[in-house]
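Before we start, here is the structure in question, set down as structure tokens.
For this depiction, one protein chain was excluded, whereas all remaining protein chains were kept in their positions.
And then chain A:
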Amino acid sequence: MFDQAQLTELSKRDKDKKLNFQLPLYIGNSQGVCRRDILVQWVIQQSQKFEHSIKTLELAVIYIDTYLNFFNIEPEFLELLGISAYSMASKFNETEAIGQIKLKDDFGKVLYEDQVYNEMEVQLLQSLDFQLNHVTPSDYLIAMGISINESISSLIMFVLMD
């Protein structure tokens, strides 16, 4: 069902996010692939293990973009940013809390100390100005009465990566 009132309400709440896409992380290398896209792709890949809704993923990508515009990040902490953004989005949006997701390398060794995760979350919160509630593309789709099935969600994932 196409819900016009809900759509206008959504676009009223949807603020334009001022993101600068000229940062080094957004500019592609010789093959035209940029670090940020690789990170988002990696997060999407990791998120397939959980059966979470597509909105969680969209929120996580918004958090990552906001953080990248706010702080300079060392390349070795990019994965930490990705996983922190994803666990914050799932804490905000999902019914069952999964808590923090801890990363391990191929040999079962922890990649980052526990303390680092907490610091990352606090930094992420500050960069987001403590505002986690954003309007995402899937909200519009639901308001337009489109049921989100597998092909739609893979389409959204494709949009997120670009």
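We take it that contacts are C-beta pairs under 8 Å (C-beta built on N, C-alpha and C of every residue); 3 or more make two chains touch, one makes a residue touch a chain; residues count from 1.
The criterion applied here is as follows: contacts and distances are computed from a predicted model.
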Absent chain [UniProt protein name; select from "SKP1-like protein", "Cyclin-dependent kinase 2 homolog", "Methyltransferase small domain-containing protein" or "Vacuolar protein sorting Vps45"]: "Cyclin-dependent kinase 2 homolog"
Which of A:72, A:131 or A:151 contacts the chain that the document leaves out: A:131
Chain not shown: contacting residue from A:50, A:92 or A:140: A:92
Interface with the undisplayed chain - residues on chain A: 9, 13, 53, 55, 87-88, 91-93, 95-97, 99-100, 114, 117-118, 121-122, 125, 130-133
